[in-house]
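Pasting a structure below so you can have a look.
With one protein chain withheld, the remaining protein chains of the complex are depicted in position.
Chain IDs A, B, C and D follow the sequence of writing; residue 1 opens each chain.
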Amino acid sequence: MARFFKNRSAVQGKSPDELIFIGRQKVDSVKIRMIQYNESFIEETAGDTLAEVLKNRKEECITWLDITGLHDTKTIAAVGAEFKIHSLTLEDIINTGQRPKVEEFDQYISIVVKMMRLESSDGKIHSEQLAIVMGNDYLITFQERPGDVFDPVRGRLRAMKGRIRRAGSDYLGYTLLDTIFDNYLILIERLGEQIEAIEPMLIDHAGPETFSLINEYRRELHFLRTAIHPARDAIRDFSRLESDIISPSTFIFLRDLNDLATQADEAMETYREMLKNQLDSYGASSANRLNEIMKFLTVFSAIFIPLSLLAGIYGTNFAHVPEFQLRYGYFFFLGLLGIVAIGMIIFFKRKKWL
Amino acid sequence: MARFFKNRSAVQGKSPDELIFIGRQKVDSVKIRMIQYNESFIEETAGDTLAEVLKNRKEECITWLDITGLHDTKTIAAVGAEFKIHSLTLEDIINTGQRPKVEEFDQYISIVVKMMRLESSDGKIHSEQLAIVMGNDYLITFQERPGDVFDPVRGRLRAMKGRIRRAGSDYLGYTLLDTIFDNYLILIERLGEQIEAIEPMLIDHAGPETFSLINEYRRELHFLRTAIHPARDAIRDFSRLESDIISPSTFIFLRDLNDLATQADEAMETYREMLKNQLDSYGASSANRLNEIMKFLTVFSAIFIPLSLLAGIYGTNFAHVPEFQLRYGYFFFLGLLGIVAIGMIIFFKRKKWL
Amino acid sequence: MARFFKNRSAVQGKSPDELIFIGRQKVDSVKIRMIQYNESFIEETAGDTLAEVLKNRKEECITWLDITGLHDTKTIAAVGAEFKIHSLTLEDIINTGQRPKVEEFDQYISIVVKMMRLESSDGKIHSEQLAIVMGNDYLITFQERPGDVFDPVRGRLRAMKGRIRRAGSDYLGYTLLDTIFDNYLILIERLGEQIEAIEPMLIDHAGPETFSLINEYRRELHFLRTAIHPARDAIRDFSRLESDIISPSTFIFLRDLNDLATQADEAMETYREMLKNQLDSYGASSANRLNEIMKFLTVFSAIFIPLSLLAGIYGTNFAHVPEFQLRYGYFFFLGLLGIVAIGMIIFFKRKKWL
Amino acid sequence: MARFFKNRSAVQGKSPDELIFIGRQKVDSVKIRMIQYNESFIEETAGDTLAEVLKNRKEECITWLDITGLHDTKTIAAVGAEFKIHSLTLEDIINTGQRPKVEEFDQYISIVVKMMRLESSDGKIHSEQLAIVMGNDYLITFQERPGDVFDPVRGRLRAMKGRIRRAGSDYLGYTLLDTIFDNYLILIERLGEQIEAIEPMLIDHAGPETFSLINEYRRELHFLRTAIHPARDAIRDFSRLESDIISPSTFIFLRDLNDLATQADEAMETYREMLKNQLDSYGASSANRLNEIMKFLTVFSAIFIPLSLLAGIYGTNFAHVPEFQLRYGYFFFLGLLGIVAIGMIIFFKRKKWL
Partner (left out) sequence: MARFFKNRSAVQGKSPDELIFIGRQKVDSVKIRMIQYNESFIEETAGDTLAEVLKNRKEECITWLDITGLHDTKTIAAVGAEFKIHSLTLEDIINTGQRPKVEEFDQYISIVVKMMRLESSDGKIHSEQLAIVMGNDYLITFQERPGDVFDPVRGRLRAMKGRIRRAGSDYLGYTLLDTIFDNYLILIERLGEQIEAIEPMLIDHAGPETFSLINEYRRELHFLRTAIHPARDAIRDFSRLESDIISPSTFIFLRDLNDLATQADEAMETYREMLKNQLDSYGASSANRLNEIMKFLTVFSAIFIPLSLLAGIYGTNFAHVPEFQLRYGYFFFLGLLGIVAIGMIIFFKRKKWL
């Protein structure tokens, strides 16, 4: 279960001007990748320091700067100085426990979301914070560690066709967010399949392991929700911004992204309710089964109780018990037991207790 | 239980410009039907390719183009090119896991809803996505497979009377949506009848099969809600659009449609609460019945316990037990058992435990 | 329990221009009553056809036309033609499963509510749809069957005093709605008294019949809510209309009516919560009582178990049991039973289990 | 438990022009008190009729008219005529089942709230309706019966110092409402203390009387909420009125009053949730305790069951039972019992069932 908070104590009382990295360091060194492109041109550069990479920067291009590794606050500060990023934005970038949000500044729009993907190697969900700073002709992404969900986007950039090469940094930002939300949906879909697979179990063979599964999926859905639900709010804010950075033709895509986010949110709500119903059903059916057992056993015991009393009565040592003298007393006694037992079984059957 | 998601992985990272069909292919080949009409004229054309059908297109008519089968993305793309439909709309049309929505574009309004109907052959609910593109003098419907709920509408078109032949494509769109919502209401009504039929069962003979029924209806209602609830939101947006495509005289019909949608939503809410109450009642009454049985049996056992002890006492082999010497010791013992039993029955009756 | 839906299948796919009556026919023939009045004049006319009644219509009067019986769609259509009523309004009038609503049209305001009253003959709630069409100098009411709650209003009209004779059709409309809501409050009040009467039962003698009562009242409240809750929304819309038909001096009465509606809604909410609490209390107290019984009986059994073992031990047939040789062995045994029993009773008392 | 409704049937169908008192008559005769004051002058007058009191009315004073007793509709009507009060307001005044509300009329603001106070004699909450009519230079209060919470206000008026003597009728109105809300808070605080006193009980000795207490407090809180919650809404409306009667300098006090009302509402919400949690805790802990007892007793019985079987086996009368011949057979038997008992105790201890 992921922790919902990062270590706030470290920054307590510090000025927002000082950059303090909170979170676990996930890479050894910072990696900087730059893709510059326009309709007719594309160039990729990579390096370890900002200066090294930026010296290749060209005019009349869209620049996508991708920075992996947040622990090196000097690099982050250098990016901040170069692109005139507000100290609060920088603080958000390195504070990896940030709530997903979109903020508009004079020169850029800052976006913070969780980037989630299914690691194919171990089948686990990997989640990290992604911060985007989107300026007029540049877009910077800040990632916690190597590996992201953006390879298809890079492929489309390199392919030299499609809208992405003709459009500006705003469309690139939309494409990245769209890819992130597509991955959210894939995760929700996968969890949803697992949740729906519980339904038949509930009818056939609901045991404690079903209960564990339901609880595990609840926790997993809960984890997804804490990331995706505020991201949806952020996307809604984003699609309503009135900023010069976003061109009118991009707005229609943001509206579509907003729908995608709403769909993700509703799907989670749907599965949440389904899990709740499954838990109810599980509780009801396991109570039912126990009750059936208890009822059977109680009725079973009740039948034997009078028989035992009869045996007890004929086990007393009174001097004069008429039945003892009968030649077939013992068989009379066995018959009596049988009659009483059958009588009680009929009684309980009539009452529908058996 | 229907799946709530279509396969997102297939489109992950793809540009919205590329059309990729997700969903199961439900027909072998695409069928295109065209109805052209105005107040004095009506003509129906059908064919397998768009070009074949459109060559019959006439001026000064309302054109209703009905395309069945979404897997052939070439045909969809051709329709998109012919009618200048935005790539995002085309993507929505072929992505059959789309959330119901209404979107306004410059030249048309796009509407996506689920079309649901009761298949008379097997009594099951068939649900498919219906996309409507509503332009100034044309309306295009995209269906997943043959068979729809629109035959009455076609009948009214052919009947050469009524408002529908005099009005524009906006009124045709309203009529189609009205028909779809009428079908929603029929499905809700049918489910509602089944739910209301549970009420008397709860009083007379609530068994596990009642519990199964309640759960089945909950799932079915849940399935209806995931389609109808967002459709209501879409209709509300639709009735508030300020578009040139919708003529003022049609607005009053959209308001009526909005009321119908609200009614559908409230009815589902009503049945949802009814099911919840039924589940509570079922739980309470089945617990009650079990408790009654357990109480009876426990009291029953408790009465026999002292009797058994008495039998045990007179079964001991002590040398000098005064009662054994009595001539009528055995009958005294039987009487004692009777007195104790009656005493306890009176005690439990007084306590209202029997 | 009333059905929450009328038969939609009948109108499926029909044009709103065709009037189709859905609902059960509740009267044999249509009755039309007309009251015309102004400050100095009042005249009542009744008849079976519209033409017959309307030929008496006078100028400079407020006309209240009351039509009982909705199955005769010809009469409804005639009224519609005479007063230029939109086909959607006519459809609402004869569709008796209509959701309560208020709609403004160019020439009139249409209002649909449920009229509920307590039938004094059988103590049951009778509910029917009432549609009001309120024009500048006329008001038409459409009822499903004879008998309504408006006799006091007719009395006030005839009394030739008070505001109602001086004011217009808007004030008449307000008065009718006020009377309907007064009846709602009477029904809620009556149900509320029954619900409050459960409280003392819960303390003294909560049995299964209390449980039945609570469930019955829940269903009844639920039934009231499905009619009154949307009616409140309709009244709120009504009190906010900016229509020429409503004179400024009437608005203050509509505001008051709105308060009445809110009060009705809150009262239902209050009773709903009270019923929920009562159900909780019932569940808790009946579980409590069962638990008390089970605990007592289990402790009771537990006391006898060691005593029975002792009796069993001295019932064995071993050759050499020292105690058997004692002269007062039997009494020693009885004493032992007593000591063990008292010891266990003390133990359980200390544990507060008895 | 107070009734939530007054008798609506009495006014059903009556014109708002007729004043009909609903509610129980709580005083024998009407009492009218008048306090007239300005910065330099104060005079108190009391009497039984309006004319008698009003003949002392002076100019250039704020007049506070306090009328106790609502059953005498003639006096109310006289006040209405004198101060030009709308018939709907008069109806609200004498209808003591009125929902708290604030309404603005041309010449005055009408306020209806519940006045609640703790009767020191019997420790019970006394609740009555208080209606305030606040005009430009007068304020009229209508009470159901003698005794109110306003003595401190009267004291401050007589004290000839402080803002109240300098300010207008709007400030007097604020002061009265502030006093009423102060009394609400005192009642909530007192109930809150009782509720918080339950917490330790839940840990130490939660018995049925704790359950009763929780239910009693729930009902009491519920009763407070039905009065205070709508009063908060009324105060919010009041603090947003744009009326000439309220001077700008008073608005800041109304904002403060609004905060007080919000605080009262939140406090009730807090206690409501606390009670809910307490009920959950009570349920869980009493179930826990019962379970502990049942478990102990079941284990206790289970230990004796095999022992009894052994005793039974050696109680059989077979001719050749080898153990019977043993010299120390009986002691061997007793030892066997001990070994089995100890074995089972160890088994249950290992399973953590004991």
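To be clear about the criterion, a residue touches a chain if its C-beta (ideal position, glycine included) is under 8 Å from a C-beta of that chain, and two chains touch if they have at least 3 such contacts.
This one's a predicted model, so the numbers in the text were calculated from it and none came from an experiment.
Trainee: Any idea which of D:A302, D:L326 or D:A341 touches the chain not displayed?
Mentor: D:A302
Trainee: I'm checking contacts with the chain that's been left out. Which of D:I140, D:I164 or D:L337 qualifies?
Mentor: Here the residue in touch with the unshown chain is D:I164.
Trainee: Out of D:N56, D:Q107, D:N136 or D:T270, which residue would touch the omitted chain in the full complex?
Mentor: Spelled out, the listed residue whose C-beta touches the missing chain is D:T270.
Trainee: Hey, which subunit A residues sit against the chain that's not shown?
Mentor: 1, 3-5, 7-9, 11-17, 86, 88, 99, 101, 103, 105, 208, 211, 215, 218, 222, 226, 230, 279, 283, 286, 290, 293-294, 297-298, 300-301, 304, 307-308, 311-312, 314-317, 321, 323-330, 333-334, 337
Trainee: Please identify, in ascending order, the residues of subunit D that touch the omitted chain?
Mentor: Given the touch definition above, subunit D has residues 149, 151-153, 155-156, 162-164, 179, 182-183, 185-186, 188-189, 192-193, 196, 199, 252-253, 255-256, 259, 262-263, 266-267, 270-271, 273-274, 277, 280-281, 284, 288, 291, 294-295, 298-299, 301-302, 305-306, 308-309, 312-313, 315-322, 351, 353 touching the missing chain.
We adopt the following convention: only the chains that are shown with their structure count from here on.
Trainee: Can you name the chains that touch subunit A as well as subunit B?
Mentor: none
Trainee: Given the touch definition stated above, what is the smallest step count connecting subunit B to subunit C?
Mentor: 1
Trainee: Do you know which subunit B residues sit against two or more other chains?
Mentor: Residues 294, 298, 301, 308, 312, 315-317, 321 of subunit B each touch two or more of the other chains.
Trainee: Mapping chain-to-chain touches, which pattern fits: line, ring, star, complete or other?
Mentor: Basically the chains just string along in a line.
Trainee: What are the touching chain pairs in this one?
Mentor: Once each pair is checked, the touching ones are A-B, B-C, C-D.
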